[in-house]
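Only one structure is covered here, and it is reproduced in the block below.
What you see is part of a larger complex, with each chain still in position.
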Amino acid sequence: MKTAVIVFPASNCDRDMVVALEKITGKKPHIIWHQDEDIPEVDLIALPGGFSFGDYLRCGAMAARSPVTKRVIEHADRGGNVIGVCNGFQVLTETGLLPGALMRNESLKFICKDVKLRVDNNDTPFTNAYAQGQVINIPMAHHDGNYFADDDTLQALEDEGRIAFRYVDDSGDATKSANPNGSRNNIAGIISRRKNILGMMPHPERLIEEAQGGTDGLGFFESMINALN
Amino acid sequence: MTWNNNVEITDVLVKEHGLSDDEYALCLEILGRTPTLTELGIFSVMWSEHCSYKSSKLHLKTLPTKAPWVIHGPGENAGVIDIGDNQAIIFKMESHNHPSYIEPYQGAATGVGGILRDVFTMGARPIANMNALRFGSPDHHKTKHLLSGVVEGIGGYGNCVGVPTVGGETNFHPSYDGNILVNAMTVGLADQDKIFLSAAAGIGNPVIYVGSKTGRDGIHGATMASAEFTEDTEEKRPTVQVGDPFTEKLLIEACLELMSTDMVVAIQDMGAAGLTSSSVEMASGGGVGFDFNLDMVPQREEGMTPYEMMLSESQERMLIVLKPGREDEAKAIFDKWDLDFAVIGKITDTGNLTLTFKGDIVADIPTQPLADNSPEYDRPWVKPQSKAELKNEDVQAPADMKQTLLKMIGSEHLCSRDWIWQQYDMQVMADTIQKPGGDAAVVRIHGTDKAVAISTDCTPRYCYANPIEGGKQAVAETWRNITAVGATPMAITDCLNFGNPERPEIMGQFVGCIEGMREACNILDYPVVSGNVSLYNETNGTGIHPTPAIGGVGLLSDSSKMVTIAPQAEGEVLILVGDTRGHLGASLYLEIIEGREEGAPPPVDLNIEKKNGDYVRAQIDAGNITACHDISDGGLYVSLAEMVIASKMGMKVTVDTGTIPSHAFAFGEDQARYILSVPADKVDLILNTANNADVTTQNIGIISGDELTLNSTTPISVSELLEAHKGWMPDYMSID
Amino acid sequence: MKARVHITLKNGVLDPQGKAIKHALSALGFDGVNDVRQGKYIELDLAETDPDKTQSTVEDMCKKLLSNTVIENYSIEIE
């Protein structure tokens, strides 16, 4: 599986994503600087976490308008696979590749902690290694992860099974108190209609070794190996 | 208003610049003439307490700074230690107290930015941040606002630059009501053959300015940091520096990229006193002169004067000496990262800092005497007296041990700090293997089996009660915390926060703390490699508690051997290491339960400290124990409760308290103690080894069930403990 | 010319900042606050001197960058 990781000014989880992809695919991802005009042929493009352009104006807004992002959009339009984690998810909504927007957390605070996610659709290239409904532990670290979409969009996401991950409590229920940031319908991650694009706020790449406190993030990458190799 | 560099230098003007008569006389002697206004400004900031260390130098010199593993000690931007494999750890701690009081968010944020630059300017990639915070009483009307702003500022900056904030400490005490302490520490990683220093060299070499443009930010910040607060300080509201972490992140990447080439001769961040101190340090350090054309300095505002440019504390700027002819190559890197880049001058053989502005020379100062002949004071000090020993008979037994313990761990002093650290990205870079909440933070050296352990500590109430013992204890506690995760303590940085040094009793506290630190560093073989002094933390004549914050760093050569404070399984046996005497003087028990701040602090026997710590570390290394926690604030019962909270497993503790009153046994703060959790089949081994090493140990209980049972105390359920521990800070912060 | 741009959240889009301000105001004892909405205010200083051209350029800026039309409205004043 060939992969590429896009680096924007002040991306800061790019290395973590590169390490995770290399560990799982055995191949070093291409590292693409935001001003590069071309992306080599790859099976997957990853938009990493961080604070692209300082998250000034709106998170992901400036990165979404970077030269390289046009190439990412073309790749996605051709059916190519794209993942966006944290800031990457924000970039994806800003480009319109995924619907909705990520607003300031309800508490207005940056929150870094482990959260429980439920896999609500395991029939995607990014989730097939998990069981349907499986509850996994994944770290989150963001200030603006409060997912918003209007009622119609939300309904469509639900009806089309496009909610990949939801914040849940220990027993797997998407309760209000399990919702760390105020996201509508406890949404932590969504996929595109064609299932080739995934955006999620929490960071699976931070939990792929026992030393990091667990390996629940591995399934995310293993899914892609299953689907894309 | 037109600017006049040649105004008459009146007594008033000299005074306004904080220079004493003697200092001004020295300035005249160095120049051999009256200074220009720009020169006066330069002397003023260079000789401020903050930049010149004039009150503290004499005493700082007595600290041990050497060890075979120390590559660079104090004197460089940060300390450098050898961790093998051609790798080095570079670290330092610095205060941003005054700015954080005036504008907590920006003050704390720029504090983080400043300490990051001190570390990456030496060629290191920052891999961890720490923060040691002191606030006033929770009841003080400003505390909530300050706590909230400081934490948000630290997170706002550190999270954006992508360096994990992995730990720290947080105290509350009324002595900080008018002077909070915000001490930030950065730890970085470099290759030993790629360490960069600031001494300039090479006559004719170009001097480059990179980063952000210069504005009128924080002019006189360095002198402000050296002056006592008065009621009207808040009214003056000096131009606050605003941090731009986005630019800092670009600056880190651009500088590291530049340093991976062979173009750099010397590099120095612009910290306090900006362009002035960076250029004087670089020039005097290399015994050369600098010729600057100030018109070339990138400026954010119109009409900036040389005075303003030289004194500005705008953030995110660096000064670099390049090899000749490499300007274009270097510029290409900074262009890529969208940062300002300007050749502002060159190195000369005059030894002078010569500044030209619009064709005129506005300053021409010999840098060597400016830097090296700066004033140095042997300020009068009185030998601090230790507070009288408190007798245990004078401390009442609590009515209800269970409620007492719950009250203690639910107090502002001992409650969980997760409200704070949740606002910090603790895991970015994916190498954090021990997050806040334990004894030391542990961060892996990327791609190796090694890891660094980091802890910041100081117990100001001990330092106040007895500066010498307090100084020892602060050093010893970091050493112990690092030991408790299994790492070998290597070196410390410090941030010495004190009141007004012109008062002999405050100076006595300073001298006393240094004496204690010195002894501890010597005996523990744990040198000081960098540090910072913050004086005049005083409002209307009331000083803070003496607070020599220590940041310790240790190395785990095999990170898989690390332990945490959480026992792993039912049936593990709890072993208490060290002697328990029930010392309640200056303890948290006394403060929280009795509302008394009295007594001498627990004495620190450094030889026992070393013996016990070396024993514990060896047991961790041998894989004989599954969890370890040192005993500090709150004593034995609090430490046990913290282990229960971390593991969510209960304990049954039965311990013979001998002749010691049970509350003194429970909450006394005797030093050099640890609790180990040990698999049942290792207990004999552990006890025998301890015996051979002449280390006191005691089998005190077992991991079992979901309650904490302490002798005859009513059992406390794990959930009760968790709730009491978690609640205070979120509750406090949510009440408007 | 100078342009002043206001960017506000669309109706129906929840506004965590506004909500928090409202809450904090009431905690400070300010009663009778029915609603608070927080938006952005951007001042632009442009070399262009023609008002119409400025208007259309700034509109373009709003669409392309300054606002996220999924959740935000914008309004422009030229001066």
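The first chain written gets the first letter, and so on, giving A, B and C; residue counts start at 1 in each chain.
The definition used in the following text is that contacts are C-beta pairs under 8 Å (C-beta built on N, C-alpha and C of every residue); 3 or more make two chains touch, one makes a residue touch a chain.
Note that the coordinates shown come from a computational prediction; the quantities given were computed from them, not determined experimentally.
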For the full complex in this file, how many of each chain are there? A x1, B x1, C x2
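Operating definition for what follows: only the chains that are shown with their structure count from here on.
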Whole-Å separation of chain centres (CA-atom averages), subunit A against subunit B: 36
Chain centre separation (subunit B, subunit C; CA means) in Å: 41
Two or more partner chains touched - positions in subunit B: none
Note: subunit C residues in touch with at least two other chains are none
Going by the contact rule set out above, which residues of subunit C touch subunit A in the complex? 12-14, 16-17, 19-20, 40, 64-66, 68, 70-71
For the complex, give me every residue of subunit B touching subunit A. 152, 155-156, 159-162, 244-247, 249-250, 337-338, 418, 421-430, 432-433, 435, 444, 559-560
Per the contact definition, I'd like the list of subunit A residues that touch subunit C in the complex. 57-58, 61-62, 65, 93-94, 96, 99-101, 103-106, 108, 146, 148, 150, 182
